[in-house]
Every structure is written in C-alpha cells, then in structure tokens.
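Omission of a single protein chain aside, the complex is shown with its protein chains in their original locations.
Labels run A, B and C following the written order; every chain starts at residue 1.
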Amino acid sequence: MTPPGPTTPTNGSTTHWVLTIVCADRPGIVHAVSGAIVESGGNITESQQFSSDDTGTFFMRLQVQSAVDRAAFELHLAPVVARYGMDLTLDVVGRPMRTLVLVSTAAHCLNDLLFRERAGQLPLEMPLVLSNHPQLSGLAEFYGVPFESRAVTSPEQKAEFEARVLDAVAEFDIELVVLARYMQILSPELCDALAGRAINIHHSFLPGFKGANPYRQAHARGVKLIGATAHFVTSDLDEGPIIEQNVVRVDHSRTPAELMAIGQDEESRTLTQAVTWFAEHRVLRDGARTIIFK
Amino acid sequence: MTPPGPTTPTNGSTTHWVLTIVCADRPGIVHAVSGAIVESGGNITESQQFSSDDTGTFFMRLQVQSAVDRAAFELHLAPVVARYGMDLTLDVVGRPMRTLVLVSTAAHCLNDLLFRERAGQLPLEMPLVLSNHPQLSGLAEFYGVPFESRAVTSPEQKAEFEARVLDAVAEFDIELVVLARYMQILSPELCDALAGRAINIHHSFLPGFKGANPYRQAHARGVKLIGATAHFVTSDLDEGPIIEQNVVRVDHSRTPAELMAIGQDEESRTLTQAVTWFAEHRVLRDGARTIIFK
Amino acid sequence: MTPPGPTTPTNGSTTHWVLTIVCADRPGIVHAVSGAIVESGGNITESQQFSSDDTGTFFMRLQVQSAVDRAAFELHLAPVVARYGMDLTLDVVGRPMRTLVLVSTAAHCLNDLLFRERAGQLPLEMPLVLSNHPQLSGLAEFYGVPFESRAVTSPEQKAEFEARVLDAVAEFDIELVVLARYMQILSPELCDALAGRAINIHHSFLPGFKGANPYRQAHARGVKLIGATAHFVTSDLDEGPIIEQNVVRVDHSRTPAELMAIGQDEESRTLTQAVTWFAEHRVLRDGARTIIFK
Partner (left out) sequence: MTPPGPTTPTNGSTTHWVLTIVCADRPGIVHAVSGAIVESGGNITESQQFSSDDTGTFFMRLQVQSAVDRAAFELHLAPVVARYGMDLTLDVVGRPMRTLVLVSTAAHCLNDLLFRERAGQLPLEMPLVLSNHPQLSGLAEFYGVPFESRAVTSPEQKAEFEARVLDAVAEFDIELVVLARYMQILSPELCDALAGRAINIHHSFLPGFKGANPYRQAHARGVKLIGATAHFVTSDLDEGPIIEQNVVRVDHSRTPAELMAIGQDEESRTLTQAVTWFAEHRVLRDGARTIIFK
C-alpha cells in the first residue's frame, strides 16, 4: 500500500523520506539497503530494525534525507527490493494520512483526534466522519470536517452503512479507518476489506470480563486498574493485533459510572497514540503481533 | 479475629490503637463511635470510612491515641458494638503480624518480604517459611527465619503438607498466610480454613490468558502491558477479592523469558504492598470486593 | 468563602451536602460534628479527615444526605462551629463553581476544560474567558462561553487587564480563577486579592531549570521525565502550594519542540485534575501545603 505521495522534493532541495521494509530475515539486508541509499545520495537520519524469531521476518523503518525525487529513489531501491523480496513503503515524513473516522454517540475519542490534528500534533487529513447517529455533527463541523450520519438499526441499513464506508474509502483514497467508539460490529467482509488499515479502541480490565456492562462487572470484582487497548480490526472481535495499551489506577470508592468516565480518558489517549504511530509508519505487523518503532 | 495483642499501653503512658469496624450501614454510626472514643479519653488521629452501596455495609478504620488499656477501651466500646452489631478489631499500631510464608522455588517475593521486614518497613513477624522444595532455605536462614521443606508430589504428601500448614497456623497463632509464589493449588478445605487471611500473588495480562505458559501466550499476542494481582485466596482459583494490581510496559523486542523476569518484579512489589496494607489493618472485605483504606 | 448556594433542597426531598471544616486540632471534634449532623437528621455518606502535625490544624470534608434546608442545617451546626472556632463551608454536591478562565494563545488547557465541562465531568460554570490575545475566541464560542481579549503590552494595559479581572470576579461572583496558560505575571496586588481561589499551571522538570526556554535546557541536560505542576497563585512566582503534579517519560530522541508538546499534555490533564478537585471542595490549605481529599 505505497501511498501516492508527492513525486518531487518538498523541503527546498531535499525531501525527508520514511521507508518501511518487511522481508524474510537473512544476512546482508541492512548492508544492501544502506548501500542503495548511499548510492542515491541519501543520508539516514533515523533507523530501527527488528528480527522476529517467531516468524523469521525482518522489519526496518528508516528516515532518509535525500535530494532525489520519488521515481529516482525507487529506481535506486528496486534491485534490493527485488533481490530480498521486500515489502517496501516509501512516504514523505509528516505527510497527513487520509483517514476516515467512524463514530457513534461518544465524543471523547473524536474530540481528541480533531483537537490534536488542529494543534499540529497528529499528521491526519480527515475528509469525512461517518456515524450511525447524528449527535456529533456539531463537533465535526466546528473543526471543519464533513459529517454524515445514517441509522443502523436493521441488517439492510447495516449493509448500506458498510457500503458507504467502502465508497468513502475509494472516493477519498483512504489509508486509515479509525473506529473512534463506533458501537457496531463490522461484518467479516468489511473487516477483510480493511485488514491492516483499520484501528479500533476498547476498554481493558485486569482480569478481563466478558458480556454486557463490563464496568459494572469490574466494579463488582473490585478491580484496581482499568484501561484501554487499541488494536487492528479483524473478524475476531476485539482480538486483533494490539498496538497500544494503557491503564489507570482506581479504588473502591468509584461508582461504575465513574469507572466509565475514567476508562474513556484512557480510550482517548490510547487511540490517539495508536493512530499517531500508524500515521508515522511506526506500526508493522508480524502475524498476530505488532512491531512498534517508537 | 481480634488478635491477642498487648493488654497494657506500650508507648509510655499512651497507646496508639487501630480499630476497624464493619456493620450494616445506618445513620449515627460515626457519632456513636466517636462518642465512645471521646468518653474513653482517646484522640482520633486518623479516620477513614466507606459506605458500600453494593452491600449496604459500613466500613471504618480509625487510629486513636489513648491512655487506657485494652480492657478499658473495649469496655467503653462494648455498648456501641452491641447496638450496631459491629464486627470490631482492635490492635496496636505497628504490632508485627504473625505471618506464615509458603514458597516453592522462586526467590523474588520471599526476598522482598524478608528484606523489607528487616528494614523496618513491613510490620511482620515470620516464625516459619514452609516450602515444597528445599532451594530457598539459605535465603530464609540469612534473615534468621526457620525454614521447613517437604516434597509435594503425591496426594498423600499434599495432604501432609496442608496438615503441617494448619498445625503451624495453630502453633504460631498465625494471623496471615502469604503464598509467595507457592506453586501448588490449595485444597478447598484449606482455602476455607484460611478464608480472609491468606493472600496469593499471580501474574496478570491485558487481555487475560488461560492455560499453560501465559508469558508465551502474551508474547504471541504482542501485549504491551504485563502485571500482577494480589488477592485473597478462595477456592475459586485466582478469582478471590483483589487487593492490589500493578502493570509495567513492555514492547515487541522482549522474549518470553524477559517478560517473565519483568513480571516477577511486579509480583514482588504488588505482593509486598498487599501484605503491608493487610498487616496495617487497611484491607476490609465487602463481598467479592475489597475496601482499601490507604 | 461560603458560596451563596441554593437555600432549599435540590434533590426531591433531600439534598446532598458537602462540608469542609478547618480548625485547631483537639479531641472531640469528630464527635461534635457528627452529633450535630445526626441531630439535624443527616446521614454521612463520605468523610475524610486529617490532622496536620506541622500546624496543629484539623481538616475534614464530609458529604451528608439531609432533608433540611441550608438555614436549618447551618442552625444545627452553629454551636459546634462557634465552640471549636471552625472555618466551615457548606455547599451542594455537584453545584457548578463559577469560574473565570484566563488564557493567552495556547489552546490545550482551555480546550480540555471546555470539553470536559460539556461532557459533564467538570462541575464548572464559566461565564467568561479573558485573554491578552484574540486567538482563542473561536474555541470559547464553539462551547458558548463569552470571550474578551485586550492587549497587555504596557504597564497601563496590564493595570487595565487586572482591573477587568477584578470587575469580572465581582460581576459574576467568581469563586475560582484558572490561569490556563495565561502568560503574564500577575501583580502582587492581584495575587493577594485572589489568594486561595486562583490556580496556575506550569511545566516541571527533574531537576528544575531556571530562566528562559526550559524545554531547551531540559533537552540539553538529557532529562528522562518532564511534567507539570498545578498550584495556587501566590506573589512568589510559581512557588504557591502544590495541588497536583504529573510526569511522563521521554528519551534522547525527542527534540525541544516535541518535549514541549508532550509537556503540554501533562499541563492539560494536571490543571483539569486540580480544578476538578477544587470545584468539589477537595483542596484545603495547610500553610504552604495542600490537603487533598480525593
């Protein structure tokens, strides 16, 4: 999924590129990659790598200052990519990622994404917010983001909503779909269509609780930590590869409603963190795990 | 379980008492208790209370400076205790709690308990460490604590071990049993016999994992937080009321062995914290929950 | 500073009151207070107390369910208040506190206050935002809060701005002034006029740094933790009683600009936490210290 980024340098005469590389692990990869970069006249400013013993896969993320344009850079890299069978992405550092946000009625996650994007802390471009409820239109509009809502109360409506999601993904050339407390289960087909580019947030407890009203269960059991997990969407509900987790301490005096408010704060910051890393090409997948190059 | 503490003041002419009170919630309890304390000449130096909406129970912990001895103090309190049907404990602040420690082969939790007791940070008196393995005898002996080991590899040996636990509880008038990584499942009978005075520690993950080798499972799923939970022992394995929990952040580069080492650190500090609060009469039970008066 | 709250019960036939009591410490206070409450027909639902060894002062915060109105409640409490020379406040739980917010150009703290107030998590009523710059007017207006800006670039303008602050405090019967990244030093006269009811936020480092551009200094020294401190405003710049502090971990790869962005997050959540506790009457002053009844 190499994004169709700028083809000419963007920063005066040099561009700051970000590369990610995934391939089968074997000796010589770093040398080959760095050789191609040196030949192209590029200078490596940041580099992280990881060899997974679980899957025998090699992962690398590089930032490179270079005066060449995209076509020339790709030409330099092509032989190495071919030789090692690499999955390569090449993007410009800081380019806003085209993101579709799905919400229902809870505002906390959407507000955090919008505010931070506006503050320049989150490299996102949000052409649309889609919701199954109308409540959050005002918030989206304040930040100048188009908002559409359509009810999802029947299988037909659900199919229509999901068709609209796929339309919007195509229409806006969407690279990331964020489920910012979207309270509908996605169909397996949609999960597959968005595999690797949809991120969900949900609450997390120690120990975990199944079934309805987990905050009430957590209260009943007297848990001392509640938190949130951001993960890739898969058709295994809430079981996709984990991107980020946070917890916060609570005590016996908290009501279930207070636990929920506290949990929502963790949801916001955990989701925003996961989205930021994804938009910066810092999240790579290794089977059921994620490699996070912070 | 009022401990047979000193019957006369221990601190010059005044004693620093700690009281815990549990009873059905109704108006006037605080006034009645404080009235009895004022009449006895005592001065309240610390007070915490909580009314549980879940069970309609009232909980209170007080520290009181008083010149009266135990018998006189109890005489002053008796009418209030009777009137409200209170479950009262009365102890001297800082009195070491008589504690039996059960271990297997892992040293980290035992070492932390022994070191902190020696450092004066943990009000425990440990007359005995019991183990199903001989490995930790040297550690116990360094700190001057008697150590017994007996193998548990058959149902008969298990019954003998548990009989020795109950004997030791009786022999040393034990108030608290700490399972400091004791890797045998206690029989339901022993769980019942120790109900409310046995604390266990186990690892915790977000999400939870069932079955063998949880650290390997956590690694496979790529969890970002691992932790530990200290809880009361009940016959529901690892499901007793939670006393304390902690987590620590990990990343993709950690091996299962490293996750285990990190998890052990959390186990030590979480268990020590739970034991400290218990020994200071700061842990009260409210059904499946705990009230922690920190 | 007893606020002129409602004089009749607000919650059907009963009101949920919050009381704070400060007086010289001596035996019998708790008994006397609880007696007055029992006589008035009230039921204590939450109670915290602390005796300061530093100043010999007794602090208490109570929540009480009661069917009486304010006048009747105060009548019941009056003899105890007189006898112990108490500083008493009596308010209704959850009543929004009338708050004046001062800002300059940074949006993060103001946004967090407005969003959480709207979400029902922060019991504030904000009749006005005052600024020395016009930039944040749109944000305030989105949340329906009046916004005034006037430049502060000369001593005369500063005096006028501060006069407007005092006018607004009087006009709106302000109980709390929040300096949400207001980047002007208040005059000693204004600090005195707002003593005990103005809260400021500033960045914090380990170790501390004096002088301009502390984030650059923190970067140069390679600090691993950066944070924020919320404190009462006093004429000793940034040295008032501390209400809340937080830190977050950073590493060598962060630029000074990134350190600043991270620090701003800590500022937002620390200020909002401090303001929440203040609005809930959980912050009491003990000389240069604060007592926080969480």
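Methods note: a contact is a pair of C-beta atoms (placed from the backbone, for glycine too) under 8 Å apart; a residue touches a chain by one contact, two chains touch by 3 or more.
What you see is a predicted model; the values in this text were computed from it and never measured.
Touching the missing chain, out of A:L19, A:I37 or A:L130, is residue A:I37. Here one chain is not drawn; of B:T14, B:N111 or B:S235, the residue touching it is B:N111. Among C:L124, C:I201 or C:V247, only C:V247 touches the chain left out of the display. One chain of the complex is left out; on subunit A, the residues touching it are 27-28, 30-31, 34-35, 37-38, 41-51. Mapped onto subunit C, contacts with the missing chain fall at residues 50, 53-54, 204-208, 219-225, 227, 229, 241-247, 251-253, 255, 286, 288-292, 294. Summarising the interface, subunit B meets the missing chain with residues 46, 107-108, 111, 115, 119, 121, 142, 253, 261.
The rule is simple: only the chains that are shown with their structure count from here on.
A separation of 37 Å divides the Cα centre of subunit B from that of subunit C. Residue numbers of subunit B whose C-beta contacts span two or more other chains: 50.
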